[in-house]
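Can you read through this structure? Questions will come right after.
Here the complex is missing one protein chain, while the rest keep their positions.
Naming follows writing order (A, B and C), and every chain is counted from residue 1.
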Amino acid sequence: MRISAKSIKKSMIFLSLIILLASVSTTADQTHHFKPTKYYYTYDAKHEPVLKLKPGDTLVTTTVDAFGNKISSSDQLASKVIHLPNVNDQTGPFFVEGAEPGDTLVLHLLKVKPNRDYAVSTHLPGFGALTGETYTAMLNESLPEKTYIWKLNLEKNVGTLDLPNSKIGKVEIPLHPFLGTVGVAPNFGEAVISLTPAEHGGNMDCVETKEGTTLYFPVFVEGGLFMLGDGHAAQGDGEICGTGLECPLEVTLKVDLIKGKSINWPRFEDEEHIMVAGSTRPVIDAFRSAHVELIRWLVEDYEFDRWEALQLVSQVGVTRIGNVVDPKYTVVAKFPKKYLFVH
Amino acid sequence: MRISAKSIKKSMIFLSLIILLASVSTTADQTHHFKPTKYYYTYDAKHEPVLKLKPGDTLVTTTVDAFGNKISSSDQLASKVIHLPNVNDQTGPFFVEGAEPGDTLVLHLLKVKPNRDYAVSTHLPGFGALTGETYTAMLNESLPEKTYIWKLNLEKNVGTLDLPNSKIGKVEIPLHPFLGTVGVAPNFGEAVISLTPAEHGGNMDCVETKEGTTLYFPVFVEGGLFMLGDGHAAQGDGEICGTGLECPLEVTLKVDLIKGKSINWPRFEDEEHIMVAGSTRPVIDAFRSAHVELIRWLVEDYEFDRWEALQLVSQVGVTRIGNVVDPKYTVVAKFPKKYLFVH
Amino acid sequence: MRISAKSIKKSMIFLSLIILLASVSTTADQTHHFKPTKYYYTYDAKHEPVLKLKPGDTLVTTTVDAFGNKISSSDQLASKVIHLPNVNDQTGPFFVEGAEPGDTLVLHLLKVKPNRDYAVSTHLPGFGALTGETYTAMLNESLPEKTYIWKLNLEKNVGTLDLPNSKIGKVEIPLHPFLGTVGVAPNFGEAVISLTPAEHGGNMDCVETKEGTTLYFPVFVEGGLFMLGDGHAAQGDGEICGTGLECPLEVTLKVDLIKGKSINWPRFEDEEHIMVAGSTRPVIDAFRSAHVELIRWLVEDYEFDRWEALQLVSQVGVTRIGNVVDPKYTVVAKFPKKYLFVH
Partner (left out) sequence: MRISAKSIKKSMIFLSLIILLASVSTTADQTHHFKPTKYYYTYDAKHEPVLKLKPGDTLVTTTVDAFGNKISSSDQLASKVIHLPNVNDQTGPFFVEGAEPGDTLVLHLLKVKPNRDYAVSTHLPGFGALTGETYTAMLNESLPEKTYIWKLNLEKNVGTLDLPNSKIGKVEIPLHPFLGTVGVAPNFGEAVISLTPAEHGGNMDCVETKEGTTLYFPVFVEGGLFMLGDGHAAQGDGEICGTGLECPLEVTLKVDLIKGKSINWPRFEDEEHIMVAGSTRPVIDAFRSAHVELIRWLVEDYEFDRWEALQLVSQVGVTRIGNVVDPKYTVVAKFPKKYLFVH
């Protein structure tokens, strides 16, 4: 199933309908069950695709956590178990037939669920928003290394953590699982470690890439070559210690393709918002990249005047911070869909 | 009414109760109606206080909009009507008896309501997050100057704007009125224009300084000398064009004082969150300032272990961006109150 | 002696001539010897001037070091001796007759010499470019506090420091004394601590404000109200530990005034370069501010085409970093004078 550029606007609005229709529209739409046997640490067009999908197809697969599922106890220090940057093990890449540079790849996230009863979060030396890092280089001593094991109750959709050194002693928080990392092969022949977010997506660590959201990525190479991983059962804005509730995931997604539609940054859409994820350093430039692309979107697809779009985004725009941790930061600019059309 | 440092934690939690009790606890608590006749463009300890209040007193007053109520038509260009930085006219300063450097001033915002049936938003040359500015100096031509007049329906709590050049033609948005600017006299003998946010508060432009929120400010000079203004009927995150729905306000607030309690940055509290507003450039440093102070708060007042606090904020922290427009930016770090205590 | 705006260009080029002529042109030009008895920690138009000068007059005065001359031994830790931000004690303010907002104040630095046989440099907790600071807030422990006493040999113009814990054991470096802090009262009624550089000058910590340089400051208030202090016998680019070779100075300067000439940022001129000092955060915005003002200068005073000026600055411009330490950073953009005129 191919969606033409002309129909994109409507297709974005009536997503559920489209997905429903798609699932009955043709006997050709297939469901693929893929069980990964190896993982990648880079987004790179030179990786051999693990599977070919057609637009309209559904993929059912799994991811391991950002530590390759190697940590299960608070006694294990990440610095001993993993070797940076060999983290954020990615499932894929998946080749989408018909996807060519200049198209937009569409991933409908139908299911994003943890499949383990615990999650891991670590404080790594020289990593995090409130400490010296590789690039925000400091002479100070590192923060103490820590490993926290969160218990997950997947039926109740909550996580609990013992805090033995704090008065509260223990917390229970709701889960909101999402893909910390998802994207396509980069542009211009670049290869990028799976820790870095950029125009191709990658390690955006934004809570919006969750079940029910549709993701749009620019296609830079034939087949698009998308990958996914770095499941988070929950995460705060900015991911300030550098890790969320890291866990493996069950993922089901449906693939679509918009031919001849070129976008500059990953875009998302859920029931409430259209969104753009801009990723660079410093934060203000990630913010600017996301918002300029959001205004471009409003002008090109929804026939807003440029300056009226600026005015409206100024008053109803919502901003979420993905992560502000090395090597690059992600900011998500969101626009409420109720202001897209006359009602 | 003075609140001791020891009782701060409880007082923060049981705010409504306190306010209720305060209002009946002593005949000395007074309600002052103040009608401003002049306004200030700087936060400066040298300004003569307009009124003396006691802890426990209630203040009922008004503010004019950021343009001194001088713009009422889309034909008026702000650059012709106002003279930067003589904007953000502030009501006050108010002297709080007993407030001394090292204390914390408390303002319970009981009412924050627009009192005019329109709001003004402008695109000013060389001002805004997506254009060259005074400090993000560029050689490009400025964006076109614009004045937008939003109609406010205060009964329905909505604002409407005609968008004649856009397909949608018109929008109606919910209002969420707040004080764009509120704070105390700065530290160290400094005087700061009312466009600049900093440790003393000022032009934070964050949506959290609204009706129902309690604000905490460090007291830097005798009497604290708080001021307020820059009402916004609504605003998006980042205030990217540089202005919100600028409007005059009716404000009622109750003053309290926490003796011997020293804080580094403005703190807020509503039913859901405790919050810190950090203000500087670049965004990441405003982010860091807010989050380090939030963790300090958790450790000092709620007996969290420092590293467990870092872990928990990493997973449940919420970040809002106030404004990212000259001269300084504001980031609000929020922590859900439900994780402060054992339930 | 007043210099008209029209004559500024020539006056800038033939400085030595002007100074020479000025000194004989009128019997009214006076030399004032001023011995400070108190010092200021803020740049503030509300400070009472200590002396009135006329354009053409010469001022002979002294400054104390940034620690108020209170440290003389490596046993003394600055955090015990001084109280931040009560540092950078300033001599002045000096009122220049005829100086009005919109004019440019001219200070010819005729003599800038240390008058003590040692200088002090400290590593202060939470201060410096390579450690967490107030605004670049971090959770790491501070660097160890240190006080280093440099011996100054003023005849040989060298400083020596023992480095007992390093293989080299000791170093001797050439001195290049300059004013770390010099400026006028700020604009818009603001008052600014003497640690902060901005449009009014202040704590720029750039090595160019030395003997032989002419400084130009925007006049924001009647009389200009210039101050000076924070002598450095030497300093590296960026002042990364937060302090230079702090020492008291003997200063002789000649005051001039350019009526009706408005500038946005402090400008300097020596035999080789015209220069602009831009001060803000982050570094790139200080860089942009300085370079946009430099191009404006080339266009307005030297009749360069805007884009040809951009091209030429791109190829022959020189950039120096003043300090990159809290609260704001300074970048100096320099243009070689040999490319100002046809030869």
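What we mean here is this: a residue touches a chain if its C-beta (ideal position, glycine included) is under 8 Å from a C-beta of that chain, and two chains touch if they have at least 3 such contacts.
Because the structure is a prediction, the values reported are computed rather than measured.
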**Q.** Among C:Q30, C:S262 or C:Q311, the residue in touch with the chain that has been omitted
**A.** C:Q311
**Q.** Per the touch definition above, residue among B:P114, B:G189, B:P266 or B:P282 touching the missing chain
**A.** B:P282
Q: Based on the whole complex, identify which of C:E239, C:D256 or C:E269 touches the chain you can't see.
A: C:E239
**Q.** chain C residues that touch the omitted chain in the full complex
**A.** 121, 123, 129-130, 143-144, 146, 148, 150, 161, 163, 165-171, 173, 234-245, 282-284, 287-288, 291-292, 295, 302-305, 307-321, 324, 329, 339-342
Q: Kindly note down the residues of chain A that lie in touch with the hidden chain.
A: 41-42, 44, 46, 85-86, 134-139, 188-193, 278, 280-282, 285, 288-289, 291-293, 295, 306, 310
Q) In the complete complex, which positions of chain B touch the hidden chain? A) 130-132, 136-143, 282
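In the analysis below, only the chains that are shown with their structure count from here on.
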Q) How many angstrom lie between the CA centroids of chain A and chain B, rounded to a whole number? A) 33
Q) When the C-alpha atoms of chain A and chain C are each averaged to a single point, how far apart are the two points in Å? A) 48
Q.
Can you pull out the residues of chain B that are in contact with at least two other chains?
A. 282, 288, 291-292, 295, 310
